[in-house]
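Have a look at this one.
Here the complex is missing one protein chain, while the rest keep their positions.
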Amino acid sequence: MLEARHVSISFGGLKAVDDASLVVPPGTITSLIGPNGAGKSTLFGILSGFLKPDAGSVRFLGRDVTGLPPHRICRLGMTRTFQIVQPFAGQTVRENIAVGSHLHRPQRRAALAHAESVALRVGLAGHLDKPAQDLTIAARKRLELARALATEPRLLLLDEVLAGLNPQEVLEVSPVIRSIRDSGVTVLMIEHVMQAVMNLSEHTWVLNNGQLVAEGKPADVMRDSRVVEAYLGHGAAERLRAAGKQAHA
Amino acid sequence: MLELSILFPSILNGLTSGAVYALIALGLTLIYGVLHIINFAHGALLMIALYGVFFLNARLGVDPYAALPVMVLAMFALGYVLQRFVIGRAGHGKDENILLVTLGLTLILENFALYAWRSDTRTIETPYTFSTVAIAGAMISTPKVVAFFGALAATAILLAFITRSDLGRAIRAVAKERQGAKLVGIDVEHVFAMSFGIGLACLGAAACFLLPAYYVNPQVGNGFVLIAFTIVVLGGMGSFAGALLGGFIIGVVESVGGLWLGESLGQIGIFVIFIAILLFRPQGIFGART
Partner (left out) sequence: MKTLYTILVVCGAVALLPAFVSSGFVLNLVIMTLYATLLGQAWNILAGFGGQYSFGHAAFFGTGAYASAALQVHFGVNAWLCLPFAIAAGAAVGALVGALSFRYGLRGSYFALVTLAFAEVFRILANSVKFTGGGVGLLVPLKSSALDFQFQGKAGFLYVILALTLAGFLLSWWLERSRYGAWLTAVRDNEDSAAALGVDVFRVKLQAIVISAGLMGAGGAFYVQYFQYIDPHLAYGPAVSVEALLGPIVGGLGTVFGPLLGAAALQLLGELTRNLMGDVPGVSLMIYGAVLIAMVTFLPRGIGGLLRRLTPGAA
């Protein structure tokens, strides 16, 4: 479905993404994890056309999409959300989602109706006519998700859609993501909420300092010492093992 | 193509106007650099300052250069009040709103001038209005020469103030990092108002140097607004050195352009530069690429 090959990008001398290659198989939920500043959102930017890589290529549905503008990539079937939610502030929830619906529906009435059905799917039915700026952070995240969903993508790029949600809210949104996958949409999600990564995704890629350092099933990846070190620092894996031995001694 | 004997004085004249332009642009740079607002009313405020100098001379017989302290203080006070009580309140922080507010201010100021003082163009006459100074064979009018050195001196004072004084440090802190400045206890609203005031004080000084060699009418500000912005953008938004250099460049371009294309068409060069910079190199000469 999606393939990034040897993608690199630098900003003013700092390599934000360094020779990253990953594959997202169709019909799965794949996660991209890594500590803050690892370059995950930057990689998303490259995949979705907001950034042009200095090197490497991105293939989507068998076609080279490197360097295409975001709206072209969206029209091909890949839609992304943003880590910092950016609703169309002055407009209602329905109108917000309708912008996404319009991708495949030229008629206003059809788009608004479709928006309503999408809102139902993500649990925003009660908020349809509220101005987007009046929503809580959790609702805004759902709106972000709904808008992207309304474009009827083949691949959905979710950028920390669970960030800032309390555990209860995470429990409520997770099934929605699963149902999206079940309906045939492939999902690639950047996440920090490990519980969701473990429960939702079938495959995980780990990014650290712009480089992909590990990949595999979430449970295996969590145990990988390189991943532990990426999050907790150099030598942390050793220290943890030693501490574990101490505790059992 | 053009003989040196015609080109050289033109360049010198351009440099003298350039110095005054630079002073005007410096005020604008300070305001933009600290408050991040495009003060569209800068031209109209210069016009008010020019009228101030005019009336001090016409009614009270005050020599424009002697009026410097009065004008600088008066314009500073005006700036402080305007930012603190009008612009700061109205803006709500939104870029477009500030633009509209300063536009509204321009309308008020220009038309107040029209209402109060009619549309006649006014000039002042001083004992040295018609005298000239010889510089390497070129005859440059004395007021222009005084303007050149005066503007440079004012610029030097401003830069020294910004880099050496406590307030200057506070201003630079707010310009760099607004929230951080607030956290260390700097009264950001006060700094905003002070910066705006200083920016207008520059206009007060510029007006004193400008009027002896120029004129004033209610519309005069219009011409200066775009020139000032061109300089600020050319030099790199927020760069003092850039505004200084940009001022000289624009002054010379205007002067030589006028020589080449005639008075009215000559100004086109400035606006074309402005558009070109905004499109192709928005960070200007000294600005950093964001």
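Just so it is clear, A and B label the chains in written order, and each chain counts residues from 1 on its own.
We take it that a contact is a pair of C-beta atoms (placed from the backbone, for glycine too) under 8 Å apart; a residue touches a chain by one contact, two chains touch by 3 or more.
Worth saying up front: this structure is predicted, and the values here are computed from it rather than measured.
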Of A:P70, A:G123 or A:G164, the residue in touch with the unshown chain: A:P70
Absent-chain interface as seen on chain A, which is shown: 48, 50, 69-71, 74-75, 79-82, 86-91, 95, 98-100, 102-103, 105-108, 111, 147-148, 150-151
Interface residues of chain B (partner: the chain not displayed): 38, 40, 86, 89-90, 92, 95-101, 103-115, 118-119, 218, 222, 226, 229-230, 262, 264-265, 267-268, 271-272, 274-275, 278-280, 282
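In the analysis below, only the chains that are shown with their structure count from here on.
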Between chain B and chain A, distance of the C-alpha-averaged centres to the nearest whole Å: 49
